[in-house]
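Note that this complex is displayed minus one protein chain, with the remaining chains in position.
What follows is subunit A.
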């Protein structure tokens, strides 16, 4: 370790893999867990206490759909009693009457609501959930009525990249403080569906222009966070702010990982909360220490002046595209296999053209996220 180990600031808690939506870019693993493997209320509460003691200041309650946990109010109250800032990440369909108010009462600090499209037809087609858009609009209204701050999250890909201006209007009309225009990251289900989701270069450029102008125009009115598309990038993102540097995630069964895609690095073994404490896992787990700091780096990262800016980028993307989790993230122009990103874009666009020529509707090429769908992948 080239620098002192600091305590973690943030934690993503995937409370469940159950979800009413079936988005083909879901960041959950392609092998989804059923409800019987989820941690119980007591164990989550115990884990949250340890997280707070360890230094965690912010917890993102996610899934799957976290509101499917009937004990969510209790979990929020537990975190809140330790002074932890709580952020609910929800799809916003089917939240029972009175629950949003109960979350607020329990101490919830912030809600992030996803929209698959800026228009009803898109939202329903991408999430494969009829009536979804209308339910989300209603959820947004209830969130604001409960006095909670709201972020709209828009995952962007080929089928909705043209709706970016409409997403901005939607966020404004719903009274949101923040909008995330988040280009899909190709891990989990998105990697399976990459050919069906990849946007073209012109659309990406137009999007960047539109977002840049809106950020300027809406300064002090709406915060727009832009998550750039890796495949079109010159430099990689500091994924998770650096591997096991200031954040981690917990899967529904209590497995503790440096990021939500880390399980795709098969050479690593991840430990479960309960077998060891969070503090032990954070400090000693070989999987956490594997890519911490800069000592593990190879060239060109090792000698690069950006090594402590992007920490080598995403380890899971290095695994997926370069076949080596210790390689430079191929999103980086300095990666020896950077050209593969461009080839993968071209492959995806060629496959999209072929589908279109055959007259196939786009959703026919989606492998929708669901438990049974994993058999199609085998």
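Keep this in mind: contacts are C-beta pairs under 8 Å (C-beta built on N, C-alpha and C of every residue); 3 or more make two chains touch, one makes a residue touch a chain; residues count from 1.
By our rule, contacts and distances are computed from a predicted model.
> Determine which name in "ABC transporter substrate-binding protein", "ATP-dependent Clp protease adapter protein ClpS", "Pyrroloquinoline quinone biosynthesis protein D" or "Na+/H+ antiporter subunit B" the UniProt entry assigns to the undisplayed chain of the complex.
Spelling it out: the chain absent from the display is recorded in UniProt as "Pyrroloquinoline quinone biosynthesis protein D".
> Out of A:105, A:138, A:177 or A:275, point to the residue that touches the absent chain in the complete complex.
A:177
> Return the single residue from A:70, A:130, A:201 or A:219 that touches the missing chain.
A:219
> Can you tell me which of A:14, A:65 or A:109 touches the chain that was removed from the display?
If we include the chain that is not displayed, A:109 is the one touching it.
> Which one touches the absent chain: A:105, A:169 or A:363?
Of the listed residues, the one touching the omitted chain is A:169.
> List the residues of subunit A that touch the chain left out of this view.
Touching the missing chain: residues 7, 9-10, 53-55, 57-58, 83, 85, 87, 109-110, 112, 147-149, 151, 169, 172-173, 175, 177-178, 219-223, 225.
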